[in-house]
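Submitted below is the structure of interest, expressed as structure tokens.
Every protein chain of the complex appears in place save one, which is left out.
Chain nomenclature is as follows: A, B and C, assigned in order of appearance, with residue numbering initiated at 1 for each chain independently.
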Amino acid sequence: MDFLANLAPHLVNGITLGLLFALIALGFMLIVGVMEVINLAHGSLFALGAYVAMTIIGIEPQWFGPLGEWYAALPAGLRYSFALVLAPILVGLVGMLLEFCLRGTYGKDPLFGLLLTFGAAMVIEELIRIIWGSGEQVLQTPPAISGAFIWNGLIWSSYRFFAAGFSVLAIVMVWLFLERTPYGAIIKAGAHDSEMVRALGINLSRLRLYVFGFGVALAALAGIIMAPIWGLRPHVGVDAVIPAFLIIALGGVGSFGGAVVAGVLVGLTVGITGAYASEWSLMSMYILLIAVISFRARGLFGKKSVLEN
Amino acid sequence: MNTNTGVAAWITRPMLITFALLVSLPLWIESVGLYQYLGVEIVIWMVFALGFNLLLGYTGLPAFGHGAYFGIGAYAFGLSQLHLAESLWLGIFCAMFFAALGGAMVATFLSHRRGIYYALLTIAFGQVFWFLSIKWHRLTGGEDGLLNIPRPDLDLGFVSISLASNQALFYFVLLLFVLVVIGLWRLIHSPFGTVIKAIKQNEMRTAFIGYNVWLYKWLVFTLSASIAGLAGGMFAMAQESAYPDVMSLHASGFVVMMVLIGGGMVSFWGPVIGAAVYFLARDLLGAATETWLLWYGLMFMAVIMFKPEGIAGAWQGLVKRRKESARVEKKPFTG
Amino acid sequence: MSTKQARHSEKAHPMRRVLPGVAAAVLGAYIAQVPVAAAGMGPIIIGLTSDASGQYANSGASDRRGMLMAIAEFNAKGGVLGRKIVTIHIDTETTPATGSRAAERLISRDKVSFLIGAVSSGVANAISQVAQKNGVIYLNTNSSSPTESGKNCHRVKFVWDGNGANFAQAAVTNALNTYGKKWQLVTNDYVWGHNTSKATRTLVEKAGGTIVDEILVPQGTRDFSSTLLKIQQVKPDVVAAAVGGDDQKAMRQQVAQLGMGQNPAWINNQQDWPDVYGLPTDNLFGVFGTTWYYNLDLPGVADFVARYQKMYPDTKMRVPGNVFYNGYMATHSLLQAIETAGTTNNHAVIKQLENLKVSARERMQHHDAWMNPKTHQMQQTIYLATANTGGDKDDMFKIISESAPETVADANAEATCKLESLADTPVYEP
Partner (left out) sequence: MALFEAQNLHKRFGDRVVLEEINLSFEAGQISGIMGPNGAGKTTCFNVLTGRYKPNRGKVIFDGEDITGMAPRSIARKGISRSFQIMNLFDDFSVIENVLIGVPQVRDRGFNMTRRVAADSVAMDKAAMVLEQVGLKDKAFENAGSLPYGDRRALEIGVALASEPRLLFLDEPTSGLGIDATARLAELVLELKQAYTIVIIEHDMKFLFGLADNIAVIHWGQVITRGTPDELRANKWVQSSNLGKLA
């Protein structure tokens, strides 16, 4: 009983963590699932998103004259939500730029896409270092979602729950978009046969452009959400891309539900080991992956993927 | 990729040229502003990349955690020297053996997988080894690394040569490089080589012809892991220490970069060219600018975008175009 | 000159031909930059091995600024022994393997006379090993790992930062009396973390406190929520955290979010200025160590800060911190040692450094400092600080105590450090 009392908070915590992981993996999942591109720049775009948001929130009055002053006068909450919308869009455009570079690699060995984005990751990380410096930065969160609250005897971070809740929102939105809109249908079709998409008379290259942009925007969004927890530094993306990888492998390529379930699963595993075998908390997710993949060829819910041949 | 039915001699002209170039290296390396130690590292990574390309280029298996076996080799070499006996051959043996062992173990999980899941599993295992190398610090020295690894003499029974100087070490490393090159060249023109290339092109048909695809994939992985181990062992000699970061995802990514920049997908020599370019570019950029990573990434993106077959591919294309234009000149009345 | 050359050739080549371009640039620039001073009376070349990328990029930059300022001041006075001082910097990427290569390159190709700079102990080890082999004097400016002046010490290596043991010494006893006897350790699960926590543990137990629990967090941990929950469940009086690098940055942020910085009491190891500068002060919870602070009320400090601001008018960091200070002091002392030795001969300079004594005034610290000849670690004043909530945005620390070197000496360093004999250290006189 006492043990359960101890365990409970860690379960809660593990689930929140898991939702965050799922959010991190979301954009990566979309790109890999639909375009069969393993986007190793996911991490640095994740970081870029946070940096851009930080800049937008902290715009100095003098930058844009009266407009700037009016903006700077806005309550923190408004500026934050503004950044939450604008930053992903901007980074999404960067993503589209990257997609142009990727075009040459379509239909070739998927390796090339993977390595191109590996190069891009380096470039973006260095650009961040040049623009914002290599120092530790802080992404300010509005007071409404900052601070902590006490819940049966333990202190919990309000922001963490906001973040988890936001992840749920984002996940549901994306799911609705994929399942309940014609665009979603097309995207899913594109995921499984580009033949069919062409047959539908849809411009495949434009589809790819948008999907990639969208996936990257999601990466940026995750970056903004994670920055107040992980902190912000040019190479923070590395911490994002590996879990994303893992979760996709675990959930199965091209499976939306899989990614979400896997995210939560990883979160729980890390959370619980963190409490009872903390030194293995990082290792645990790899073990989990190896265990699952050894028995389930395509992760939990994976479908056959072109990337397998 | 070069055909099997063409004449495949033990030694070919490109080999002789490469060997000659490298043998003479110590004579001119300083005068072009390079330094001996860099030569050592380059050749070591050439060996690593060659072994890795057996997996990536010839069998088409995307393995992204190969730094792990390089690292295992380095640690195995170091530990054998520090705790067992100071002997070069023992060290090399341990390096190759334990890397192969690790590889074989992982390969048993991997070999019925393909494509992205193969890649992801290799990454996961790579991370596990990396993690262990830090975690198990009583054995490995953790993030401080395994230090003061001796460079044992090269004992040939009748004579024993000291490898203390980087130049002596270079020639030893070069010797192993030569053996590896000849060995691999032979291997890829052997029946085994033909089979793995077949697996790359069409795994299913290869099985239907009656080959045990799993076993071949397993064997290739183990083999290339042991070569990675060999390289790692030499690396431990060169650095006289072994560090966890050679096992990190980045190090593993870099060897993939070398192979692709060089053109490993289309040429036996790709990895060799790639390793050389990689280190030269990196060493210069690193010394020239704080932002070397930026230029490095751009360069890399450019190669993938404009010459995905890598340098060797570009070269082959050039030669081909030459030939064609020549042919056109020969018969001016065509068309 | 090499730098300009290379940058130029970089920009010059069109994308499409990038590879051959770079290849050409490589050779071109190499040929162009064959060392100026092969030997003899050319300038003294100093190789700077501070990190410019990776985890410690930021501290590395600050470290390097310190060295460069010291060098600039000497050059202004006409250099050392009448020789100008030039520097070559190579990014060690916070990666030991790169550290060795960088050291090999600087020694064999650039023929440097001395090597300076490190933040990560791994890199410092790698460099010092190559340096020892060649007899090149190497200054570890900023790695605070006890192993540096312990089991991994070298005759050619001199360590200028206070280490985990020193800070523990300074912190533990007074924390034990003020906050309580029930301690919990949070330890980064790698060598540095374990050493630091071990030091704390022994001190705590010696002083009659108890360690109720130790949480090991793997290197690379970004989410400390479960750790923090665990701490709340254990309810210790004091948490002594030996968490470093990015892990520490992440942890700080999460502790701040929970407002757990005050209760329980936290004992952190050293907080490097570049890591905390510009952060909100609630990121700076608990008690932590440092070797120097720009607001110390001591003669010379104000002037030092002014010189910094004059030389680096447009760095984000408006005031120098401990990392800069260590980089500066190390380089300064080395150059002085060369001058007094009257030669760059490594043995002579080593002897000078081993008997180095620097007055409190020169060090801008409260106590005289001296080099321990047995461990090659600078014995210096250790300060304990805590967040300064009142002050302006630069004045982040409140110094709460200063301890004389002898009171905080790293007890088991001398036992574990086995320096190579001078005789086994090759003579090196560039």
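Just so it is clear, contacts are C-beta pairs under 8 Å (C-beta built on N, C-alpha and C of every residue); 3 or more make two chains touch, one makes a residue touch a chain.
Note that this is a predicted model, so its numbers are computed, not measured.
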Task: Taking the whole complex into account, name the chains on display that the unshown chain touches.
output: B
- prompt: For the chain left off this view, which of B:Phe98, B:Tyr216 or B:Trp315 is in contact with it?
  reply: B:Tyr216
Task: Just name the one of B:Met96, B:Ile134 or B:Val195 that touches the chain not displayed here.
output: B:Val195
Query: List the subunit B residues touching the unshown chain?
result: 1, 3-8, 186-187, 189-195, 197-198, 200-202, 204-213, 216, 219
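Keep this in mind: only the chains that are shown with their structure count from here on.
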- prompt: Using CA atom averages as chain centres, what separation in Å is found between subunit B and subunit C?
  reply: 35
- prompt: What whole-Å value do you get for the distance between subunit A and subunit B if each is reduced to the mean of its CA atoms?
  reply: 33
Query: Considering subunit A alone, which of its residues make contact with at least two other chains?
result: 126, 129, 279, 282-283
Query: Which residues does subunit B have that touch at least 2 chains other than itself?
result: 131, 135, 293, 298-299, 306
Message: Which stretch or stretches of subunit A touch subunit C in the complex?
response: 6, 9-10, 13-14, 16-17, 126, 129, 133-138, 146-148, 153-160, 228-231, 233-236, 239, 270-272, 274-275, 278-283
Query: Within the complex, which stretch of subunit C touches subunit B?
result: 2-3, 5-7, 10, 15-16, 18-19, 22-23, 25-27, 29-34, 52-53, 88, 90-91, 95-97, 100-102, 104-105, 108-109, 120-122, 125-126, 129, 133, 145, 147, 152, 189-192, 194, 218-219
- prompt: Taking the complex as given, what residues does subunit B use to touch subunit C?
  reply: 30-38, 41, 131, 134-135, 137, 141-145, 147-148, 166, 235, 239-241, 243, 245-246, 251, 261, 277, 280-281, 283-290, 292-293, 295, 298-299, 302-303, 306-307, 311
